[in-house]
Structure formats: C-alpha cells, structure tokens
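Removed: one protein chain of the complex. Kept in place: all other protein chains.
Order as written gives the chain letters A and B; numbering starts at 1 within each chain.
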Amino acid sequence: MSAQAMTRRPRWLTVVGVLGVIAMGFTVWLGLWITPPDQFQGNLARLLYIHPAIATVALYWVGLVAAGGSLLYLWPRTRSLFWDRLAAASVEVGAVFAALTLITGAIWGRPVWGVWWTWDARLTSTALLLLLEIGYLALRRVPAEPAIRARRCAVAALLIAIDIPIVHFSVDWWNTLHQGGTFIDPGFQIHASPSMSWTFLLGFIAFTLVFVWLLGVRYQVEVLQDAVGDQELEVSLSERWSEDTDLVGAAASAPTPGPGGGTS
Amino acid sequence: MAPVVHFRAAVALAGRFPALAGVDLSLDQGEVVVVVGANGAGKTSLLRACAGLLPVTSGDATVLGVDLTTDHTSVRRYVGLLGHAAPLYDELSAAENVQFAVRALGLPVKSADAALERLGLIGRLRTTPAGRLSAGQRRRVALAALLARRPALWLLDEPHAGLDATSRTLLGQLIGDAVADGASVLLSSHEPELSVPLADRVVSMGGGRVTGEESGGRRVTFTAVPAAVPAESTRAEGASHVA
Partner (left out) sequence: MWHDALLVAGKDLRIEARARVALWQVVPFAVLVLVLLAFAIGPDQASLRHAAPGIFWVALLFSTVLAIQRSVAVESGEGTRDGLRLSGIDPAGIFLGKAAAVGLQLLLLQVVLWAGITFLFDVRVHVVWLAVTASLLATVGLACAGVLYGALSAGLRVRDTLLPLLVLPVLAPVLLAGSKAWQAALDGNAASGTQWLKILVPFAVIYLVVGVVLYGPLQEAA
C-alpha cells in the first residue's frame, strides 16, 4: 500500500516534464527551421542552441545539487535520505549530460578543428568530470545498507566536488601553456539575430526543465528501490521472529530444555 | 545505579538483515551474563552492538551511559571485545601487538608486559610474529591486549573456543579478577557446561531476540543445570575439570 502511494508521481513533476518536452520541441523547431544560418559558421552554429545549455546543466546544476545534497546529508541536523537520493539522482543525470556535452562538442569540433577531439581545457576537464562521475556511480552500485551507502557516497561526492576546481585550473594551465589559447571562446562568438538569441535562451530553459524532470523521476526510482528494500526488511524481520518461535517450539519438545536449546 | 548495558527493543541491521530483531537486555556493574543460543541467534551481533561496531537503528540502547542510537563510536575505548578472529597484525610480534593496543589508549607500555606474562606469553612466544602463532595462541594474545586495556565492559564471543584446558581455567580467573575490579562481562557461548558456572545470569537468544533468562552458577545455585554439567562445576572456576 505504501509502495503504491509512492509510485504516484507528484503532479508538479508531470507538469515540469510536459513543459520540458514542449520547450524542447520549440527549441528544435526554432533551431532547425526558423533561425537563419550563421554568417560565418553556417548550419554548424545551430549546435549553439543546445551545447552550452547541456554543458551548463552538466557542470553547474548537477554540481550544485550533488554537492549541496551531499553536504546537507553529512550535516547531522539536515541528515535525511532525501538529500542522499537527490545527490545520487543528480550525478546519474549529470553523467548523461556530461556525455552529451562531449558528444555535441565533438560534433562541433570535427568540422571546425578538423578533429573529433582536441585537448582543449574545457573538453579535457569535462571528460575528467565524466570519469569522476562514473567512479561515483560505480561506488553507489556496491550493495550496502542505505545509511552506510549514503554516507560513503556523500563523502565521495564531496571529494569529487573539491577536486573539480583543481582539475579545471590545472587543465586550463596545462593546455594554455602548451597550445596557447582555448578554441571554444572565439569560435562561439557569433553575431546573433533576435530569433537566434531567443532560441538560445529557450534551449537553456528546455534543458533545465528536462534536467529537473529527470532528476525527479530518478529520485522516485531511488525511493521505490528503498521501499522494496524496506519491504524485504519487514519480511526478513518476521522471518527472524519465526526463527525464534521455531526454536522455542523445538526446545519445548526436546526432553531437556537447556539454555542452549541443544541445537549446536 | 544505571545499568552498564541497557537494551530495549533494540534492532540492528547487518546489511539488510536484522541481526538483532528487538533485543531486551540489561546488565549491571559487576555482573557476568552468559548469552546462549543456536548459530545465527544473534549472539555475536549483540556483542558487536554493545561494542559500538554494529549501529542500533531503532529501540533504546545504552552502554556505559552512552546512547548507541545517537553515538556509537565513543563507547569503543571503554569496552574490550574478544571476537572470533583475533585483531592482530601478522607481521608484528605478540608483544608489539599488545603494546600497540595499549599505546592506542595512551596507557603506559608496562601494562602490556604484565598482561603478556599473565597469559603466559613469554620467551619465544613473546617475540614470534603473530602470523606464525596457532589459533589458540593468537586468542591468548588478543586476550592479553584486552586485559592490558582494562575495559569497563568485557565482551567475549565464544572465548573458550580454541583454548586449551590451562587457558580455560585462566580465562575463568581473569573474568573473576575483572569483575572484582569493577568490570562487567557479557559472554556468548556454545558450551554451557564451561560458561554457565562463570555466570550470574544466563540469557538465551533466538531469532535475534532474547527468549529467556535463568540464573547462572557463579554465586547462586542454579536450577536449570544442563544434564551434562557435573555438580562440582557450580563453583566458580570449576569449569576446567569438565574439559
């Protein structure tokens, strides 16, 4: 019964999902058909409507939710599995967005730079971020009691959060000293017409809505998984108690009811 | 006076498994309580919960005045747990292992020597790496470390297992001394004929709960003697004659 109540998605989440899909549809429509091609980059500039938006979600929104959630979980006063699940959901969605950032970046980079991959500072640190997130998700899959897993993962998330600025700076220096200048900034300076600016903005809203929606859905899945675990616990608790009555029954029927139950 | 151990409906989980499924138990200072029960009854989990190793997730649980449901780590330095596996570093000698345990509490190294001697760990045994000792000898080293740390609550998990007759007698004496010193002892056992004579009370466990209680054989003459126990072992420290 309780599990059924939890399977019901809150209405706001459905609304966010529907809005996200609509906004995404408009972004695609505006981005592919309505806006003109860029005068320098041609149709390639259309990636601009989604790539920065995806990257913003992957780097900022995810980082904020994951680090904030983990911190609030570790803080004794606000400790609640809510924060743990939120942080975990955020990293999982974040890994998808980080991968999309890399893919869209590579699609853009191929015609512009002539290579799929370049050791550009932002690409490199995003790739490292993705690897760190995969590490976190691997740790999360290790079975454990929810409270223990939550604590372990919260610490890991914070360690990753601390590492990211260091990674960012080191990669930045490493690259700029090596090749001089980053590629993305000059490339993405385009002369925007009003329709392009609006599409650009809409892309941000669409991906943020989709992020919130995915986060909510993923959170629900976490809740359900824990609910299954709790039900298993109830079952195993009652099994444990029946072990006891079995034992008492066995002891009662035995000729000498010694304290050990004589079973060993 | 507040009891040394006070459990009410205490539940502790090992993973998803309720190792303790609502334990009620109370232990006063200077008491020796023996826990008996079949394999998997929850004896070891009870001792680990008392040591602050297994967090109690619901119910009341207080050990030495520390509420284990809110803080299960600070009680650790005041208890001594003798588990199935001796917590020894194989590369270090018996003496070094005990000295490490003693210095960890900030106690003088001298107390390690006294404990080692008491357990008969002298001469070659003292300097042999723990990895080359037999299971019974390792248990004696672990017991020496426990003794040297002078815990307020002794938690002994099947302490008789793997010990020879002399060591079993010695164990009885050590428990007697500890209690005289003001410590309390919670002891789990599969061998009632050895442990019941040491006990003030005998608590039986099953299915992660306490299912019954009888008086033990230390000071009071008990009635529910297992048939295998001869009358003479009702005296404390008489246990060795059985083996």
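Note that a contact is a pair of C-beta atoms (placed from the backbone, for glycine too) under 8 Å apart; a residue touches a chain by one contact, two chains touch by 3 or more.
Worth saying up front: this structure is predicted, and the values here are computed from it rather than measured.
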I'm checking contacts with the chain that's been left out. Which of A:Ile34, A:Leu64 or A:Leu131 qualifies?
A:Leu131
Please pick, from A:Trp29, A:Tyr60 or A:Phe169, the residue that touches the omitted chain in the full complex.
A:Phe169
Chain A residues touching the chain left out here are 74, 128, 131-132, 134-135, 138-139, 142, 148-149, 151-152, 155-156, 158-160, 162-163, 166-167, 169-171, 173-174, 177
Can you list where chain B touches the absent chain?
48, 51-53, 73, 76-77, 79, 81, 83-92, 96, 100-101, 103-106, 129, 142
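Definition applied: only the chains that are shown with their structure count from here on.
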Per the C-alpha centroid definition, the whole-Å distance linking chain A and chain B comes out as 46
Which of the residues in chain A come into contact with chain B in the complex?
143-145, 147, 229, 232-233, 236-237, 240-248, 256-261, 263-264
Complex interface listing, chain B residues touching chain A
11, 13, 15-18, 21, 36-41, 55, 57, 190, 192, 196, 202, 204, 206-209, 211-212, 214, 224, 226-227
